[in-house]
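Below is one structure, written out as structure tokens; the observations come after it.
Only a part of the assembly is drawn; its chains keep their places, and the rest are absent.
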Amino acid sequence: MDRLLYGVAYYDEYMPYDRLDKDVAMMKAAGINVVRIAESTWSTLEPQEGKFDFSHVDRVLDAMHKGGIRVIIGTPTYAVPTWLVRKYPEVLAITNRGPNQYGPRQNMDISNPDYRRHSEAVIRALLGHVKNHPAIIGYQVDNETKAYGTAGPAVQKLFVQYMQKKFSSLDALNKAYGLDYWSNRINSWEDFPSMVGTINASLGSEYSRFQRQLVTDFLAWQAGIVREYKKPDQFITQNFDLGWRGHSFGIQPDVDHFAAAKSLDVAGIDIYHPSQDQLTGTEIAFGGDVTRGMKGGQNYLVLETEAQGFPQWLPYPGQLRLQAFSHLASGANMVEYWHWSSIHNSAETYWKGVLSHDLQPNTIYEETKTIGRDFQRLSPQLLSLKKTNKVAILFSNEALTAEGWFANGLDYNQVLRSFYDPLYRHNVGCDMVDPSSPDLGKYSLVIVPMLYAAPASLLARLEQYVQAGGHLLVTYRSGFSDENVQVRTTPQPGGLSKVCGVTYDQFTAPDKVGLQGDTYQAKATDNQVTTWMELLTPTTAQVLARYEHPVWGKYAAITENQYGKGLATYVGCHTSDAVVDKLVTSAVKKAGLWGADQELAFPLITRAGVNQRKKNVHYYFNYSATPGAVRYPHGAGKELLAGASVAKGQSLQLAPWGMQIVEEQ
Amino acid sequence: MDRLLYGVAYYDEYMPYDRLDKDVAMMKAAGINVVRIAESTWSTLEPQEGKFDFSHVDRVLDAMHKGGIRVIIGTPTYAVPTWLVRKYPEVLAITNRGPNQYGPRQNMDISNPDYRRHSEAVIRALLGHVKNHPAIIGYQVDNETKAYGTAGPAVQKLFVQYMQKKFSSLDALNKAYGLDYWSNRINSWEDFPSMVGTINASLGSEYSRFQRQLVTDFLAWQAGIVREYKKPDQFITQNFDLGWRGHSFGIQPDVDHFAAAKSLDVAGIDIYHPSQDQLTGTEIAFGGDVTRGMKGGQNYLVLETEAQGFPQWLPYPGQLRLQAFSHLASGANMVEYWHWSSIHNSAETYWKGVLSHDLQPNTIYEETKTIGRDFQRLSPQLLSLKKTNKVAILFSNEALTAEGWFANGLDYNQVLRSFYDPLYRHNVGCDMVDPSSPDLGKYSLVIVPMLYAAPASLLARLEQYVQAGGHLLVTYRSGFSDENVQVRTTPQPGGLSKVCGVTYDQFTAPDKVGLQGDTYQAKATDNQVTTWMELLTPTTAQVLARYEHPVWGKYAAITENQYGKGLATYVGCHTSDAVVDKLVTSAVKKAGLWGADQELAFPLITRAGVNQRKKNVHYYFNYSATPGAVRYPHGAGKELLAGASVAKGQSLQLAPWGMQIVEEQ
């Protein structure tokens, strides 16, 4: 990557009239230097089986190239054409809600042989046709790929084969998954029942893992095809997305991001977030931390984010700019809007682009011009920011899926975010790691929310991490069951009991339960235990808080244990976000990570890294409508937007939704 | 129509024991002079395929005739017999929820050939049998007919044929509907996918229009059959119904009433409304205004309304009477209860008739006696009231359907009612018109709520209306997309921008937004903008209200534009009913329509018209439990109920839920 990329998704196919030259001219004026095309356009690329029409692609490639704008080609496979479904109806997935209908995207069975064969054909035809075009800098394989709940008979067969590989015998399977329960025992492979109705959490979680594996395999397969065509200086990426709660919110349950990214050259993501008074930058940071982790800390591409988005996401003046630089501050090398112009028909008419439906310059477009200009001007200083963080959060799709079978009112991503958000609010840089991440030892603090299902080896790694001097902050429900979602028969927290110095065998749903003694200086309304509590008995741990309750008051709620050279904090109950904030900041301090940046707090956000020139770069963002000021605590440098020198201790003024960027000398 | 009709639906078939002579005697005592029979009784009329039994019909016809009670014969086709479904299972519609089950009414595919063939057979058999009976004054074809969501393969074929007629080429279709999006492009007619899963609003809205066309065609087909049998002095009608929200509420989304009524002689409707403290008369007026419009201002029949209705609709003393005359005041020539007596089994046991389940005289029956007596006595003065209104509301099923695909929290009928109800509350007579209505020029004020989808020609008509001196009050979202639900690429409000003197390209969901300056003297809690706001910039318009908000405050919310000889008011945001009330009354005043009747307001309601003797008739209703008084502002006349003379300026006393009726000299 030789410069910051500022881009849009562009669909010549969807335009109500020929706009191409006009659009290129407007893009250039805004500093847009890359477009993504072709994704989801199978029905125009291959109007009938085997008959191809690349006219839209060709004219866009030529016009962009002429305009000096680079192109990412997306394979079109995430929405299937009408003829494919008519000829091969089994292309549509059968899920636990029955057979899918034609109409929506992402309705296919990604393991279906006809879908695969025709996907390959259209990819090969497209890439064979465009591969020598000089405008192309990279390829995106499919889009937001998932298994979409595919569970029909053909997929079921694949699953049985997968299980036959995994388990040496049915006896082993029956034992590991507890299938004797309610007569679910499988005594012959041919008896293996459909997963659609299973009530066995072990089997159901395994099926989710298998579906995630389908995604990993599918992307590797597509990337393999693309790799035959791409040039050495072109990249392959995918547009991953996050767990959704009206906007990007948490870990994506349906994809193992770290595994799936292995077949790609560079990680890509879409990040959509609240706006106006609800804009906090948290999802930008969170999504960035997840995506940076996909390829071991490499810089990444934001392949989609909102320009205007839904009606409620129309940004205030300045917000679009604040957002764009926030992505860079997390390590992004590209910010690309979905999409250039608003669509005039169909499902996403109100998911607006940079341009409104009248396709004229508007307030948003005017703001993109300032961003494009600064991206171009500051590429040398802002490209490929490297970040070194001392805190990590360990997440796990295995844990997320398994916990969902027994949620008891808890939500994995909500709990994870309740621990992530304080880090963001206090300007503590964070890496997201998963069980496949090799090196925990480089972190001073590792936070582990609800690691509900995990192999003993992972728990042993956490113990060794503390033994060697790390600080572990681990929550309720962790260690409870093994990788087969079988509850451990050893004392709870299973496999973590020793390192945490605590044990329990009972838990309950709190009813008028608080925390004794206000350890965390919380308001009475915050100092509450809700949804889940474990009745902890310390063995070697010290008690940080006990329950406030006539009966449960004798049990510990939160404990801390010196173990080896390290410290393990165990949080045995779900409590308020305010208390969790205090828990996290306390852990950060104990880990020796409370520095100058932590004296600031949301809405004043600072994020930092080292640029290609090996200089420290400090971003200062004001996520509020009120002017703010920051005393700059680092070495003397230059504020890049205005070009002024900045001395250590100098006050930096931050306009509403404003920012400053300092490169140290 | 030679007299006011006062009637009941009557089902000899459902009676637990032989009651016919007793019922006729009780009806006569109550002044009931018409019954509707046979509707929904296919299984008794034709117990087996081709075997007919008209004994119930014959005995009721004879008994009624003997009692001097007239009869409307309903064709029985809206509920299918068991044998039909057993022999021809495809008679049951397949909808987007799967195949229908036997049991409910209205579960059939009205385009199914077997259903049509057997419908025709039973209609011909019935009408051939009864056609010479002297009791019959008219026929009702089917009942509350709709397409019931029919969407199976056979209907899909019809739809494709319909589309082939509509569009010269698939290219034109793909372009107009934006089918390239998400690869939905149709490149061959044989690829045309089922509409069950479509996510394309243009296609989906077209399918809704096609389903409404099925209804129009079906009724025309039935009316054609009936017309072969009926005598010249007999009428054909249908029992239409309104959009439902626990009671009759708004426009019927599934039927194009004005188109469907073309094949009928007289319009019919059912109107069900809240009662007790919730009785306001609004639905009686609204339903009347809609139904009067079906045949260009002709009088109409209320074919069904509640006597006792659901438990919560048991009327207070006086309310049944108030309701009956309110129907007449809207132009009804018949008030008919569904139904004579409460049903002892099945689904509608608690939708009670005039008689309770004990079939004895009760308080309701006693009240019908007073109504029947007055209907008979006052027929010369009250029959065939003609109404001339200077205000119209333009509604559109195309707009309603299309808006529903992108509702963003708004509901077409709720918005329409929020503009209708102030007219009712302030005694402003109103016509309901639709895009097929020929002559807007006769109105001083035309109100257009959420005309989300409309052809350019309709928008041009609105512009011409203002040009020529009309006052247009038009709301947010109007003009936004064309008749194919393609968003216009011209400035918004598309096609209305010039006449309204305003433009916008952005809109958002308001979050703590009000209206500046309290233009409408509303309480702070009412002076709020909710759900939807457009960021208006006036071109030639004057600003009536701006938004109260730190960022959006620079945009206009409501504007007014002198254009040609007229005035166009544009409402760019959803606000409270209280503010809409002020907006509407302000528009009425500007249109010069604020007169003596408008000095009254709900709960004191006055409605007027001209009777067959060319005299003005003024109804005064008290829709409250508190006595009221009205100063009579019109020419001297006679109060018809008590027979007293009334002078201009005289005070009329209105008892709780009471009324007076004055015929001017």
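We call the chains A and B, going by the order they appear; numbering starts again at 1 in every chain.
Everything that follows uses one rule, which is that contacts are C-beta pairs under 8 Å (C-beta built on N, C-alpha and C of every residue); 3 or more make two chains touch, one makes a residue touch a chain.
Values in this document were obtained by computation on a predicted structure and should not be read as measured data.
S.K.: Could you work out how many identical chains the complete complex has, if 2 are displayed?
M.R.: My count of identical chains over the entire file-defined complex is 3.
The definition used in the following text is that only the chains that are shown with their structure count from here on.
S.K.: Which whole number of Å gives the spacing of the CA centres of subunit A and subunit B?
M.R.: About 50 Å, centre to centre.
S.K.: Inside the complex, what are the residues of subunit B that reach subunit A?
M.R.: That would be residues 177-188, 190-194, 196-202, 406, 408, 481, 484-492, 505-509, 511-512, 532, 550-551 of subunit B.
S.K.: Considering the complex alone, what residue numbers of subunit A touch subunit B?
M.R.: Listed in rising order, the residues of subunit A that touch subunit B are 11, 13-14, 16-17, 40-44, 47-48, 76, 79-83, 85-86, 100-105, 107, 276-277, 308, 310-312, 314, 316-317, 342-350, 356-360, 362-364, 625.
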